[in-house]
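For reference, the structure discussed in these notes is given below.
For this depiction, one protein chain was excluded, whereas all remaining protein chains were kept in their positions.
Up next is subunit A:
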Amino acid sequence: MLDLDASLGERLGMEKIIEEALSGHVGETGGLITGLRHVQERCGFVPGETVRIAAELFNISQAEVRGVISFYADFRDAKPGQHHVRLCVAEACQSVGARAIEADLQDRFAVKMGETDAAEFITIEPVYCLGLCSCAPAAEVDGKLIARVDGQRIADEVSS
């Protein structure tokens, strides 16, 4: 019983956070997308409850909210690992070895591109261009941009 109450309390807390993150953007141009970003900033991902709460607040259907969340690559439906790596896999980075780095990272951390490892230590996602094409290959590790990157540098970054 105690556990159940705790999880209910947690859920209510989560709902409150979601509502707070969204409510300031109702009526704003493109407010749903901005609101969803704030939900993700607060929660680390976009929790399922967001669909119902956003639909009520923005006065649109739940299908529309779900449609927006699923359309944009930025929105995640699960918490990422402790470290979040985005590796650029677009052409300019390919021309200087991005594919090899991708293979290296998958080996090193035993995780597939787009997934989180079993220990929830690291999430590796592809990104299509960070605008660092003149000093490729590029990656973003826990929000930090790194140019002329390789697998070792990413490993050093997440273990430091």
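Operating definition for what follows: contacts are C-beta pairs under 8 Å (C-beta built on N, C-alpha and C of every residue); 3 or more make two chains touch, one makes a residue touch a chain; residues count from 1.
Following the convention adopted for this analysis, contacts and distances are computed from a predicted model.
Undergrad: Missing chain, UniProt name, options "NIPSNAP protein", "Cytochrome c-type biogenesis protein CcmH", "Formate dehydrogenase subunit beta" or "Propanediol/glycerol family dehydratase large subunit": which is it?
TA: Options "NIPSNAP protein", "Cytochrome c-type biogenesis protein CcmH", "Formate dehydrogenase subunit beta" or "Propanediol/glycerol family dehydratase large subunit" narrow down to "Formate dehydrogenase subunit beta" for the missing chain.
Undergrad: Give the residue, chosen from A:Ala78, A:Ala103, A:Ala119 or A:Cys135, that touches the chain omitted from the document.
TA: Residue touching the absent chain, from the options given: A:Cys135.
Undergrad: Touching the hidden chain in the complete assembly: which of A:Ile17, A:Cys43 or A:Ala147 does that?
TA: Only one listed residue reaches the unshown chain, and that is A:Ala147.
Undergrad: Determine and list the subunit A residues touching the chain excluded from the picture.
TA: 29-34, 36-37, 58, 64, 67-68, 71-75, 88, 90-96, 127-136, 138, 143, 145-148
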